[in-house]
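Of the protein chains in this complex, all but one are displayed in their positions.
Let's turn to chain A:
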Amino acid sequence: MDEINLLASSLPDAPPPSPAAVARARARLAAAETARPVRHRSRLRPRPWVWTAATAAATAAVILAVTAGVGAGGGSADGPATAVSAPDGRQALLDIAARAEALPAETPGAYWRRRSVTGSFTRWGDGSARYMVLLTTELDSWTPRDPRDPAFTRLDRMEGRPSAPEDVAAWREQGAPRRQGPKDALWPGGPIAECAGEPGCTPKPVGCTYSWQVDPKGILYDRRMAELTFADLEALPRDAGTLLERFKAARRGDQSPSQEQNWSFSAVSLLNLPSPPDLRAAALRVLAGLPGTRVVGEITDPLGRPGVAVRINAGETGETGMGDAMVPVDYQIILDPVTGEMTGERSTVVRDAEGVAAGTVIGYAAYTEQGWTGERPERPEGCKEGSVG
């Protein structure tokens, strides 16, 4: 053994990326693949969780033609009326925490399943005739209660389409192109669906990847706080102050410019995991107490459901490429106002830049369905095995 081998074996290993992180990375790459070459930029500042695209439409206009699982979640459009009437900064989070805490814990099944849609926007066209194109990826993740069972994730990449009605109009004016760059093996006809712009058009899947793995340690998919198992979630403190101490302990020895950012992501991590309602409540209270947290307000999510958008680490913005533009972006999570469950996440442009208005959503994930199930996953046919997470 020499110094090199010793380094490789002694330095702490890192957990694999979560399926959601892989989906985001894929969505960003897919959006970049459809774009024309960007004029050279000397400096890109990658930041935690940013997206590669933008839309000119407000979120409400981003009504997806995604059929899978819409309305299957707890907070569907015809569900209970939103309980947050006037989100007053962090008080709204405390209110949601109080409601979550009163909920009974769900009885675990064999698997915790989440289906989601990841959307990434890119800008096509020239000058005043620019329009937004939306590319989506559908993710189906099964997390076993018993670590001896396999974890399964399937990722379907879908055709794209011009986003809002005004984008469809601009796209038609320019001859309704199905591609912008060179012909790509990935999309035989083009990244844009053949039926785009027509009523009831459902973009077709263009590629499928899945992973099927047994992790004897049972480490759950979101490792932003730590490597946690279902047993760890059960054991975490339900008191916000004690929980924050755990966050600090988990990140001891870590380096980030601001430790508070790590604690924010630890809280988000617990909201993103299948945490029982009282643990969600504690995580929400920690988040409410951190200086970077901003309640953006009530929104309608891409599936038409009500949600409360919360900006995480507001002091920290990233900059990312979006078709032919560079835009400064933030990171927000979306909460079910009634249950406090995380129902998605998104990135928005934080100030007007290169013709993209502040507040524009540039990428999102919306969880179409999540919860415990007695069903079990099956290995899919006609889908290649690969790195999904």
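FYI, a contact is a pair of C-beta atoms (placed from the backbone, for glycine too) under 8 Å apart; a residue touches a chain by one contact, two chains touch by 3 or more; residues count from 1.
We take it that contacts and distances are computed from a predicted model.
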Record-based protein name (UniProt) of the chain missing from this complex, from "ABC transporter membrane protein", "Penicillin-binding protein 2", "RNA polymerase sigma-70 factor (ECF subfamily)" or "Glutamyl-tRNA(Gln) amidotransferase subunit A": "RNA polymerase sigma-70 factor (ECF subfamily)"
Identified contact with the non-displayed chain, of A:T118, A:T137 or A:T209: A:T209
Touching the absent chain when the full complex is considered, from A:R145, A:R178 or A:R223: A:R223
Where the missing chain touches chain A, by residue: 1-8, 10-18, 21-22, 24-26, 28-29, 32-33, 37-38, 44-50, 52, 182-186, 207, 209, 223-224, 252-257, 262, 265, 318, 321, 384, 386-387
